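Only one protein chain is missing; all other protein chains are in place.
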Amino acid sequence: MLKIAQSADAAVSAITEGSTVLIGGFGTAGQPIELIDALRRHGAGNLTVVNNNAGNGDVGLAALLGAGLVSRIICSFPRQVDSYIFDDLYRSGKIELEVVPQGTLAERIRAGGAGIAGFYTRTSAGTPLAIGKESRMFDGKEYVLELPIRGDFALVKAHISDGMGNLVYRKTARNFGPIMAAAANASIVQVSEIVDTGALDPEIIVTPCIYVDTVVQVDADATHGKAKA
Amino acid sequence: MLKIAQSADAAVSAITEGSTVLIGGFGTAGQPIELIDALRRHGAGNLTVVNNNAGNGDVGLAALLGAGLVSRIICSFPRQVDSYIFDDLYRSGKIELEVVPQGTLAERIRAGGAGIAGFYTRTSAGTPLAIGKESRMFDGKEYVLELPIRGDFALVKAHISDGMGNLVYRKTARNFGPIMAAAANASIVQVSEIVDTGALDPEIIVTPCIYVDTVVQVDADATHGKAKA
Amino acid sequence: MSFHTVEHLDAAPLNRDAMAKLVAEDIPANSFVNLGIGQPTKVSDYLTPERGVILHTENGMLGMGPQAVGDAIDLDLINAGKIPVTELPGTAYFHHADSFAMMRGGHLDVCVMGAFQVSAQGDLANWSTGGDDSIPAVGGAMDLAVGAKDVYTMMTLFAKDGSSKLVTECTYPLTGLGCVSRIYTDVATFILENDAVYVRETFSMSVDELRSRVPVELLTYS
Partner (left out) sequence: MSFHTVEHLDAAPLNRDAMAKLVAEDIPANSFVNLGIGQPTKVSDYLTPERGVILHTENGMLGMGPQAVGDAIDLDLINAGKIPVTELPGTAYFHHADSFAMMRGGHLDVCVMGAFQVSAQGDLANWSTGGDDSIPAVGGAMDLAVGAKDVYTMMTLFAKDGSSKLVTECTYPLTGLGCVSRIYTDVATFILENDAVYVRETFSMSVDELRSRVPVELLTYS
């Protein structure tokens, strides 16, 4: 049954030291900044974070890394023009990095939510990222065995929730949200609006409420994706 | 680029003898009756059909089987109260049957469209349906290796297409349509309405146009799902 | 959970409605539930809205409402048994792969299925009687068996020939291994836990009589 939290801080309060936290977003689009900030204030450390990137600038995920709360990150593209906080941590050996091809990362998360114990993909076959992984031939081509990723928690940014936790997203901010919500033991979702149950057309719901545990409404201006400057 | 066919008969005219045809629908909901009837008139035989069921009464898929055009069917639930045409063919050895658990069937079709060469599922482990299949332990539990299903063609019933072939469905008639459209070399879709490109909200499109080759509009009364009697 | 085993010696054996009511009462409030084809469908008649139970149907719907009647019948809106149903506020539709990902991924709290046989280890047989002439048809039963957190089964305890359907080993083809957690029958309800079978309630017969007719060690709650 959906919990509606009164603040981002309340929403993340159950996250414990050493948790694996799936964090939505592709760059800043869909990144649940308010929840990440609350997690930083919450202070649970030794986290494993799964995100496509490793933070931008010194806000959101980058600030969480900067606070020393993350010991391991699984992502596809850590190195960006403004990923200097991660870069410093990595070069000084303060964070462990697992680089996963982006599609393999997405499919491993989907598998985690879908009860798939492993799948074979051509992606990375014959490359350094396949070293140490099982591979196998299908129809004369090499495929790599990849294993699911699950989280203790997911932090997701959606656009609107109804009173049960059914979610819709906004444009390319959808990205990892739906698959992360499904792959976590507890999904915590920030939205810009909560509407009455029944107000969302059943045909357009992207994340059914079964995947959502906690919803918190945050300042709409901050989540509508408009440039702030 | 989308072909808009002028009739169901024109839409299926490229289907050749011996093809594997994925046919949407769960019972009659989402079953592309008009396309199946056209395929029966078209007359290409020795087909392998993939559908959740094996036909109801003596219409649609049942009639296709009755015409002797299908040599093999892959489905999860052939036996129904009104599946007498299939039952007779099966008992007289005129049709080959592969029974697949429904979720495994859906996931195999999804894998076919998603470039996954195989996946491990707990479904059917330790049961007669796992005989002859590889299995493997993950975390102390047995999982079965399942392989993708692809089609030469898919026959799908959707609700609305735009001019590019983006599709939305209607209620539980959605069922296998989206995954079959993605898993076929050529997808043929019947809809009750074709609207201008741009008329569908980009957030609600279920099947993006990349998965759709041919669309045909059929009589709306027949596709809106209302009881005809 | 802890129980006391209760013998309702004066009660009649439960009919299908009474069994469905018992199952409905045991389903936790606010849980996500899949009701199998046939007898389990009846359980929904006893789930009041206040309970907040949300029904999943394998053919791509969460939030399924009661059976549709009259003008509400829409052939695009059916349940797994292909019966026209209705939608409740908060319903969501999704395709078949997503529907079974929901099931296989362990997100459903309870599923209720009919059974031909259940073994003391919780093995379930409910899709084929294994006859040479029978046409195999499994549907979503195997996916439900491995996917739902709890699998409740409903059946008469004894076959027409008097033999027990609660068995030491299933002789019919299996649906899933070690998946059943509760068995609801006309004459008794059982809970499978800690690798043992406990009698929770009996109807019309005593635990001793059950023990004389069921080839499985039956424990009781004290």
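When the chains are written out, they are named A, B and C in that same order, and each has its own residue count from 1.
Just so it is clear, a residue touches a chain if its C-beta (ideal position, glycine included) is under 8 Å from a C-beta of that chain, and two chains touch if they have at least 3 such contacts.
No experiment lies behind these values; they were computed from the predicted model shown.
Undergrad: For the chain that is not shown, enumerate the shown chains it touches in the whole assembly.
TA: Counted over the whole complex, the chain not pictured touches A, B.
Undergrad: Out of A:175, A:190 or A:214, point to the residue that touches the absent chain in the complete complex.
TA: Residue touching the chain left out of view: A:175.
Undergrad: Which one, A:10, A:59 or A:129, makes contact with the chain that was left out?
TA: That would be A:129, which touches the missing chain.
Undergrad: Taking the full complex into account, find the residue in B:49, B:85 or B:114 that is in contact with the omitted chain.
TA: B:114
Undergrad: For chain A, which positions touch the chain that isn't shown here?
TA: 26-30, 52, 76-80, 87, 90-91, 97, 99-104, 106-107, 109-110, 121-129, 169-179, 206, 224-227
Undergrad: Which residue numbers on chain B touch the omitted chain?
TA: 1, 110, 112-116, 162-164, 166, 182, 197-198, 202-203, 205, 208-211
Here is the rule we use: only the chains that are shown with their structure count from here on.
Undergrad: Between chain B and chain C, what's the gap in Å when you average each chain's C-alpha atoms?
TA: Those two chain centres are 29 Å apart.
Undergrad: So how far apart, in whole Å, are chain A and chain C when each is placed at the average of its C-alpha atoms?
TA: For chain A versus chain C, the centre distance works out to 35 Å.
Undergrad: Can you work out the whole-Å distance between the CA centroids of chain A and chain B?
TA: Taking the average C-alpha coordinate of chain A and of chain B, the gap between them is 33 Å.
Undergrad: Touching at least two other chains at once: which residues of chain A meet that condition?
TA: Within chain A, the residues that touch at least two other chains are 114-116, 202-203.
Undergrad: Could you list the positions in chain C whose residues touch two or more of the other chains?
TA: 87, 93-94, 100-101, 103-104, 146-147
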